[in-house]
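Removed: one protein chain of the complex. Kept in place: all other protein chains.
In this document, chain identifiers A and B correspond to the written order of the chains, with residue numbering beginning at 1 in each.
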Amino acid sequence: MSADAHAAGHAAGHHEEGWFQKYFWSTDHKMIGMQYMFTGMVMALIGGFTVYVFRMQLAFPGISVPGYGRVTASDYNALVTTHGSVMIFWVAMPVLIAALGNFLIPLMIGCDDMVFPRLNRLSYQLFLLSAIILLASFFVQGGAFGGAWTAYPPLSAKPQYNLTPHGASLWLLAVALEFVAFLLGGINFVTTVMNSRAPGMKMFDVPIVVWMIVIASIVFMASVGPLVAGAVMLLFDQNFGTGFFDPAKGGDPVLWQHLFWFFGHPEVYVVLLPAVGIVAEVITTFARKKLFGYKTVLYTAIGTGVLSFFVWAHHQFIAGIDPRMANIFSVTTLLISIPVAEMMFVYIATLYGGTIRMKVPMLWALAFIGEFLLGGVTGIFLGASGSDIYFHDTYFVLAHFHYTFFPIAFISVFSAVTYWFPKMFGRMMNETFGKIHFWGTVIPFNFIFIPLFILGVRGDHRRIYDYQHFPDLMKPGMQDLRVLATLSLVTLIAFQFVFLANFFYSLFWGPKASANPWQSNTLEWVAASPPPHGNFPEGLPTVYRGPYEYNHPDRPEEDYWPQNVAPTGGQ
Amino acid sequence: MAAHRPIATTRSATGIPTGRLAVWWVIASEIVIFGGVLGSYLMHRLGHPEWEHQSVHTNTWIGAFNTLVLLTSSLFAVLAHNAAELKNGKKAANFLMLTCLGALTFMVVKGFEWTHEIQSGFTMQSNMFWSFYYTAAGLHGLHVLAGAIIMLFIAADARKNQELQRVEAIGIYWHFVDIVWVFLFPLLYIAK
Partner (left out) sequence: MIQKYVEAASTYAGDIDSLILTILAIVGFWFVLAELAFFWLIFRFREREGQKGQYVAGEAYNETKWVSWPHYATLVFDVFIIYSAIHVWYQVKQTMPPADETVRVIAQQWAWTFVHPGPDGKLDTPDDIRVVDELHAERGKTYHFELTSRDVLHSFSVPAFRLKQDIIPGRVIKGWFKPTLAGQFDIQCTEICGIGHGLMPARIFIETPEQHSDWLKANSVAAAKAPSAPAPGGMP
């Protein structure tokens, strides 16, 4: 303990960092976390721009989209591919895992940095490089890859089919490099949480969000390997004339699908778990309630992670796999709804007996639960093989996964950002503008995707740039639904500028924040707002209790009991 | 100048050194990657019995020799670890150099082997068996190369009696590279 304190004092007074060192070459976990966050925000704008363009084309076919121009069939496919790839790999993953994991983990477990700071810096740099490579693919001959984020061969393997030879390879390289960056990042998360916890912090005293990021990193690592192998094989098919996925050369296109989805399905839980972790932190703080069933949440998270490896072929029910296999995967897929549902029930139960402060972070956390429930139940229609025959590759699928992904990648992230903004930047965001942003996002969100559910049931299939060629899809009311979804999207995007304005204004001129403005228990609120280099210059904390001891009967004078506060005499 | 080492690096709530945890994590991720390649290969091989007409052309003697080379190099890595435990950095460094020599031998032999095969017309494109052969062995070779380069840096530090705990870590990685080859050898060379 005293050795820790001595070293901490040493470290804090050590550096006089130049601008370059501080902002570009930093090994400080907080700075790296913010680098990931800001990069993710920029990529979110790009992902949002792509969807704005292609939805305008869908609502008003043939229009010259303001800010873009006319959308050709080839443009459409590239935009759709970019939207999906960017949102999953360059927004959801970096923000939920890398930004929050890097910023929060050392603070929440009471130490001064990650175990391998230089490796941490390297992972960000590889990640940034992967984003640059992806964006470069827009500027090469033939343009960006347009084979969807799933990149099924033979379309993705052969230039004569996809017409984007360079774009296809650059896309693949970008994705592969992003995987490497996250594999390296995972090294830090797992070893730091395992080894560098504060004295007194036992396994069940670790905040849920930290556990979730660790479990997500493990699931990611265990699932991405076969896809890395597949990516190498696809790259060789694209550029060196091999035939791994080419039936004419003895290969099998369905092999790619298995390799892709073996990763692709666990991946959705990789991003879900941190989102669910954020919600746990926020609802306990703002309901002033202990988390209902900490162990239940932990075990269901682990159970979900494990089960997620056994469901992948529900993406391939009608892909040409053996129909008997479809039954097995239908069973496993419906069973995985159980631990996830249980987690939602536990969160709802946590509200019981609370005293709920409806601040902006709490509004977002509650919205996550309400919206994600709809996403989850609509998954049942798709996991049931018999009904998937009809719904596969329709907008029903799309609406289902947006009711899960949007809460994951945006709703929980807004909760996290508004919650931890004071800690990150030492200032408070504006509550009123936060509420305007909240309602201006959540209401339009539903008006985008409920129409898309209806369109899916009515037969709209995916990745089609103009429905006018399909008489059965131009029945009365259908185009109106497309227009409604698009106008709601434009509204939603417009309200994001309220957030950006609030964010950047508050960053420079917001009222200064105290160390613990939300009166929360976890260790990051012990550090100053923002924490200095080394996090806890007065000495690293010691932990005496779990993270959610709100309204504990042994501490009547306060309705919270931070983890590092020594017990009172009788305890 | 090197960044100061955070306290986070020196703590060990589990009792296992962080360097070793990190290496096990790297190995776990590599197992899944190689598992993907080899799993795909196996699935294809079982469905294509005619590949035996191709696999008969791999040189089992060279494969066996390279297996011996890698196993011996692993032995040197173990000896390096022993020396490092006894705080004898110079000896550990020398053993690590011998391990690297094994790696170099492996790569050179493979270079000759592949050159001969390519000149005989067995290229990556000529048949799916060869596509997998070059991809799997090539990926493995890249890991041998990368491991050897990292080993050189660790040996340089060890010679100055610095960072001796890394000798064990690179040794663990090296054993993994070895084990992958122990799987590749029967799958690519012996199964005919």
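By definition in this document, contacts are C-beta pairs under 8 Å (C-beta built on N, C-alpha and C of every residue); 3 or more make two chains touch, one makes a residue touch a chain.
Just so we're clear, the structure is a prediction, and the values are computed from it rather than from any experiment.
**Student:** For the chain omitted from this view, which of the shown chains does it touch?
**Tutor:** Listed by label, the shown chains it touches are A.
**Student:** Out of A:S337, A:N446, A:T491 or A:T542, which is the one that touches the chain we can't see?
**Tutor:** Only one of A:S337, A:N446, A:T491 or A:T542 touches the chain omitted from view, namely A:S337.
**Student:** Of A:A384, A:I436 or A:I450, which one is in contact with the hidden chain?
**Tutor:** Within the whole complex, the residue contacting the unshown chain is A:A384.
**Student:** If the hidden chain were put back, which of A:L45, A:L129 or A:A148 would touch it?
**Tutor:** A:A148
**Student:** If I consider the whole complex, including the chain that's not displayed, which of A:H392, A:H437, A:R482 or A:R545 touches that chain?
**Tutor:** From the options A:H392, A:H437, A:R482 or A:R545, the contact with the absent chain belongs to A:H392.
**Student:** Which chain A residues touch the hidden chain?
**Tutor:** 72-74, 76-77, 146-148, 152-155, 158, 161-163, 247-248, 253-254, 287-296, 318-320, 323-324, 326-327, 330-331, 334-335, 337-338, 341-342, 344-346, 348-358, 366, 369-370, 373-374, 377-378, 380-381, 384-387, 389-390, 392-394, 457-459, 461-466, 469-473, 475, 550-553, 559
One rule holds in what follows: only the chains that are shown with their structure count from here on.
**Student:** What part of chain B is in contact with chain A in the complex they form?
**Tutor:** Touch list, chain B to chain A: 3-4, 6-14, 16, 18, 21-22, 25-26, 28-37, 39-40, 43-44, 48, 124-125, 127-128, 131-132, 135, 139.
**Student:** Taking the touch rule as given, give the residues of chain A at its contact with chain B in the complex, in rising order.
**Tutor:** Going through chain A, the ones touching chain B are 4, 7-8, 10-11, 14, 27, 106, 111-118, 183, 186-187, 190-192, 194-197, 201, 221-230, 232-233, 236, 240-244, 249-252, 255, 259, 534, 540.
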